[in-house]
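Excerpt of the complex: some chains, original placement.
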Amino acid sequence: MTTTLSLNKLAQITTSELRGNADLLITGISSLDAATKGEISFAIGRKYLSQLDACNASAVILTADLATNYKGNVLINKSPYLAYAQVVAAFYPEQAVVASIHPSSVIDSSASIANDAYIGANVVIGKNVVIAKAVVIEAGSIINDNCSIGENTHLHAKVTLYENTQIGQNTRIHSGAVIGSDGFGYAPDQSKWYKIKQIGNVIIGNQVEIGANTTIDRAALGSTHIADGVKLDNLIQIGHNVRIGEHTAIAACVAIAGSATIGKRCQIGGASAIAGHLSIADDVIITGMSMVIRSIKSAGVYSSGMPVNENRKWRKNIIRFTQLDKMAQKIRQLEKRIKR
Amino acid sequence: MTTTLSLNKLAQITTSELRGNADLLITGISSLDAATKGEISFAIGRKYLSQLDACNASAVILTADLATNYKGNVLINKSPYLAYAQVVAAFYPEQAVVASIHPSSVIDSSASIANDAYIGANVVIGKNVVIAKAVVIEAGSIINDNCSIGENTHLHAKVTLYENTQIGQNTRIHSGAVIGSDGFGYAPDQSKWYKIKQIGNVIIGNQVEIGANTTIDRAALGSTHIADGVKLDNLIQIGHNVRIGEHTAIAACVAIAGSATIGKRCQIGGASAIAGHLSIADDVIITGMSMVIRSIKSAGVYSSGMPVNENRKWRKNIIRFTQLDKMAQKIRQLEKRIKR
């Protein structure tokens, strides 16, 4: 990276108040402990104050509060974290798509591919697929029949789209993600399982991000919906007919069972599990490794899970847990006795 | 889909009692809220009664109980859910396999491939592989040396089979699944790990379904066994030397550690974890996000896990959890004191 940007320019980009040398040329951005001369850095809380003193960066992004006693060049911003993201974007702009279709790709003649799309090596594209302008499909991805992919959407290497999947614009899907696999639907038939053919599809909105090896099942009937702005981390499972509302962010290894409806602007912590056929309201925050088996009807922070303890203490307490109902009954008896 | 089927025909297919217009032509099946005129729908419990009133379907599948007050065309069935699955299958019959071997596939000359198999683009097939009649292997799948795949089995795009994997008939494996990877076996050797070469394989039965990005490890010695009729959802981990009995169904994101033996007709809820070297009896139901660390010796429903609560309540209770053994001791002391 050979870009350099003046501190003044970075103040403009991040809408920050500049204190110090406006003409200073900044060569890049690093964390407080790794930054070298010429670079800018940032601190997103009081706990970084100690690192700030030892930091070699030529400028830092700070809140007004943290900046009070800082002597160096500083960009003062309400949200140093957002400003940091904006600075990274300034130093590493998205590269223009170089239109090309690799000769090793296998593309059905009925597919419609915009002139300026990029189709990588060994990509396979099925019948009636529609690929819009500036789409990037990296090596080894497989797009089955009747899929559509909107403008500027980027599929990294080895993404799989089952048939009839619809993807919006400016969406990014990471390697190994599988979109549109069969939902897990079986009807009991004596002691066996009768497969319920999954005839729906998956619809994904704009500005969505889907992590590596995440799986999203097609609907049994109708569609599984991922709304605009949703961010899904790696190794997430989204069951059939799930609906996820706008700008909800879900961390890695979350399992969402079939027909769950998740609201808008929710944040779901990693390794949580959400049962099927329930609803979660807008603006719900669920902390990591939580278990949701009933609908959540109002915004707020919800938690479950048991943090680790020394093994020998955990063993004692977990045995007591199995006696908890008895303990409660004993307490009630004691209360009665004492009242008498 | 342009198939139409008479209500009478659907009654025959589903072994239902028909009440209403037997000659009515049905054009498809949808959920209660989405069904339009000409379609059939179904309700699988009292909670759908309200939707039933507003439903535009021309016929519905109901239990005798739910049908009592319903005025429209109805198929009366003990299991509307199974009947729905049968109707879907009638409207969307499996398409006959169109035999073909894509020219981009790479197939070792020693492999034996039935005449009527379908081998998609960029499929790679190793030495001595045997592919039976009517097998479908979709684009990008990789079948390593000495694997065998039984009749009518369907591998979706980008399935990986390690060497020596055996797959039965009428089995379906979804994209990204990896079958036969090394089990996680290491012997401690001073402060390092000495790899235990995994020389076994994986054997998968008939009518099995394996979800997207699920992983099944080869045995250390011998075989990892998935019996006939087993249904595995997405993102499941099956450790080496695990044995899963007939018709057991396992929901997404379950982890089963090495050498666990799971019985027949079990149902394991999503995001559960099962420790290694234990046994679970036949007909055991384990609810979602459960933790199994000892053998389960008799049929029944087993549960663990802590449902979410408001964060501030959870915080209080989880601190008390760490004091649980002390609380129990205090209760006992109080009981003793009061007795005196």
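Note that the chains are named A and B in the order they appear, and that numbering of residues resets to 1 at the start of each chain.
In this section, contacts are C-beta pairs under 8 Å (C-beta built on N, C-alpha and C of every residue); 3 or more make two chains touch, one makes a residue touch a chain.
As the structure is a prediction and not an experimental result, all values here were calculated from the model.
Peer 1: So we've got 2 copies placed here, but how many does the whole thing have in this file?
Peer 2: 3
The definition used in the following text is that only the chains that are shown with their structure count from here on.
Peer 1: So what's the Cα centroid distance for subunit A and subunit B, whole Å?
Peer 2: 25
Peer 1: Which positions of subunit B touch subunit A when the two form their complex?
Peer 2: 29-31, 34, 79, 81-82, 84-86, 88-89, 91-92, 102, 104, 120-122, 138-140, 156-158, 172, 174-176, 207, 209, 211-213, 229, 231, 233-235, 247, 249, 251-253, 265, 270-271, 288-289, 305-311, 314-315, 318, 321-325, 327-328, 331, 334-335, 338
Peer 1: Considering the complex alone, what residue numbers of subunit A touch subunit B?
Peer 2: Where subunit A meets subunit B, its residues are 104, 106, 122, 124, 140, 142, 144, 158, 160, 162, 176, 178, 181-182, 184-189, 191-197, 199, 213, 215, 217, 221-222, 235, 237, 239, 253, 255, 257, 273, 275, 286-287, 290-294, 296, 300-307, 309, 313, 316-317, 319-321, 323-324, 327, 330-331, 334, 337-338.
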